[in-house]
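One protein chain is absent from this view; the other protein chains keep their places.
Chain IDs A and B follow the sequence of writing; residue 1 opens each chain.
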Amino acid sequence: MKAKLLKPTLTSLGLAVAGLFFLLPFLWMISTSLKTDAEAFSIPAHWIPRVIQWSNYKKAVTTIPFFQQTLNTLYISVMTTVGTVISSALPAYGFARIKWPGRDALFTLVLATMMLPFAVQMIPMYVIFRQLGWVNSFKPLWVPSFFGAAFNIFLLRQFFMTIPKELSEAARIDGLSELGIFARIIMPLSRPAVTTVAVLNFLWAWTMFLEPLIFLNDPKLYTLSLGLRAFQSAHTAQWAVLMAAGVIFTVPIVLLFFAAQRVFIEGITLTGIKG
Amino acid sequence: MSRTQRRNLWLGLAFVSPWIVGFVLFLAFPMVQSLWYSFTDKNVMGAGGWVGLENYRELLLRDKLFRISLYNTLYITLLGVPLSLGLSLVLALMLNLKVRGISFYRTAFYIPSIVPAVAASMLWMWVLNPRYGLINDLLWRIGIKGPLWLGSPPWAKPALIIMSLWGVGNTMLIYLSSLQDVPSQLYEAAELDGAGVWSKFRHVTLPMITPVTLFNLIMGIINSFQYFTQAFIVSQGKGGPANSTLFYTLYLYQKAFRDLQMGYAAAMGWILFLIILSLTLLIVRFSKSWVYYEGGER
Partner (left out) sequence: MRNGFRQALAMVAVLSVFVLAGCGSSANQAGPAKDAGKVTIDVWHFWEGHESEAFKKVAEAFMKANPNIEVKVLDGADEAKILTAISGGTPPDVAILPEAEPIAQWAQSGAIEPIDSYLQSASFDVKTVAPAALALGKWKGKQYALPFMADAWALYYNKDLFKAANLDPEKPPTTIEELNALAAKLTKKDGSGNLTQAGFIPSYTENHFPLYIWAFGGEIMKDGKFQLTSPNTVAAIQWSADFHKKLGVDAVTRFKSGFGKYDSPEAALYTGKVAMAVDGEWQIRFIDEFSPKLNYGVVPFPVVAREKDRLKGLTWFNVNSVILPKGAKHSKEAWAFMQFLETPAAMDLMTESIFNIPTLTTSASTNKLAQNPNFKMFIDLVNGPNARAYEPNPVAGELADNLTAFVEGADQGTVDITKTLAELQAKLQASYDKAAK
């Protein structure tokens, strides 16, 4: 009897401790966002603000063109996610489910594109985008994602390689084309992986900083991560308002993540060989 | 080539074609140009000429800061990657259980990965404050005089590692998806054979998630070697105190945009490339002995 209760209790305890470690700084962020600047970093630190400063949130959305920047960020995030899912899944399939000469060498090249630091590629990339006429637009930020991203190709390839060979072979015998196998068998079975890729990409695009900084030259195009800098000055910052902006920046993603969980983690009933 | 091989070659290339087109359009030129630059003393404006292997010689034989930055980067990679892999696996295992409020916990573990870097770094500088930060305050209560963290050269890197552990959400998520994919029949079969919790973990879970473990390991190394943003914010681009947080790509960035020595920076970039590539190929070669793919076409 005792042994049966021990496991869930230990797990709950472990989860609670870990949860605290991860949530603590975020809770601190929320707490700071509701204080005045003077209180924000007072010594000794305390959690509950003396007077809750809801006005920080109002200031956060009125100091910067918050709505505009959110739309910009949303546009870029959605476009990159939409583009990258299909354009990465196809190559991943090619690397995982078909054997062809030169495949592994090309795959190594795919991986290799992630190994050269961005700083040395920044200026030649800028030149390419300039010649395409894309500088000072959103295009450098999302169009490349329509051509596959190495990270996603790699991840999906690993997942695709866990699906039993027999499924493909059976389908081939049934006369299904490779593309058909991809679309009707592999992709449906990979919903958790594909959703993971979509969510990870959306989040990465949402928080992207260096690329928007370099390629956007018009404040009207700025994204939220660039806009957050507006709360900082030479020797100081509006700390509490910055934290409020940070909270607002994070909340939609948290909600998205919460909702996405239902889709890709829970309740996936699989038929066939993969139980 | 046989007919099947040729057919497969066309098919394979067709599937990979979106990436190939993108590579040719966006990635090939920057890579080739930076490689060429690495053999020149070109500055940021493109002025300068061929110097052969001089940059590489200078870097590998004479540049003290190069060695320091490489050491710093190796330090956080060798410590940080295993820690982050271990932590994210443990968390993913916990989140894979049917415990009440599990959605809440999953979201909680993921939140730090999406907090904007500038806010996160500010937060951490306060959390790690040697006198009144959360961590040292807790240590104080149990009688330990906490270290000086970001303000002291020997503790700055461990502080950054702790900060980065907070961002294991991505890796954890990937592990979680993989755990969800493990067919329940395998567990059932193992249980029928009398396997206990640990045995199930060792003989069912671990092998089945090796494809994703390989992914997390390689991506962990690729990312760790290019660690930049948090250290940049926290040290204000200087890599202090006393060069203890001067990481490889930070030094590279300084060479490119502070000293305008694009050729030199490019050589640094390609040395890093070779290091990461060699490590990756090594890991992949060894992976054949421990990674299990149920369906890969090998």
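Structural remarks
We take it that a contact is a pair of C-beta atoms (placed from the backbone, for glycine too) under 8 Å apart; a residue touches a chain by one contact, two chains touch by 3 or more.
Computed from a prediction, not measured in an experiment: that's the story for all the values here.
The absent chain, not drawn in this view, touches the displayed chains A, B throughout the complex.
Listed by residue number, the positions of chain B touching the unshown chain are 7, 10-11, 14-15, 17-18, 21, 43-47, 64, 129-132, 148, 151-153, 238-243, 246, 253-254, 257-260.
With the whole complex as reference, residues 37-38, 40-43, 63, 72, 79, 82-83, 86-87, 90, 122-123, 126-127, 130, 135-139, 142-143, 146, 177-180, 213-214, 217-221, 226, 229-238 of chain A touch the missing chain.
Everything below uses one rule, namely that only the chains that are shown with their structure count from here on.
Residues of chain A touching chain B in their complex: 7-8, 11-12, 14-15, 18-19, 21-26, 28-29, 32, 41, 43-45, 87-88, 90-91, 93-103, 106, 108-121, 123-125, 128, 144, 146-148, 150-151, 153-155, 158-168, 178, 182, 192-193, 195-196, 199-200, 203, 206-207, 209, 224-225, 228-229, 232, 239, 242-243, 245-246, 249-250, 253-254, 257-258, 261-262, 264-265, 268, 273-275. Chain B makes touch with chain A in their complex at residues 1, 5, 8-9, 11-19, 21-23, 25-27, 29-31, 33-34, 37, 44, 91, 94-95, 97, 99, 103, 105-120, 122-124, 126-127, 131-132, 134, 137, 166, 170, 173-174, 176-178, 180-181, 183-185, 197, 208, 211-212, 214-215, 218-219, 222, 225-226, 229, 249, 252-253, 256-257, 262, 265-266, 268-270, 272-273, 276-277, 280-281, 293-298.
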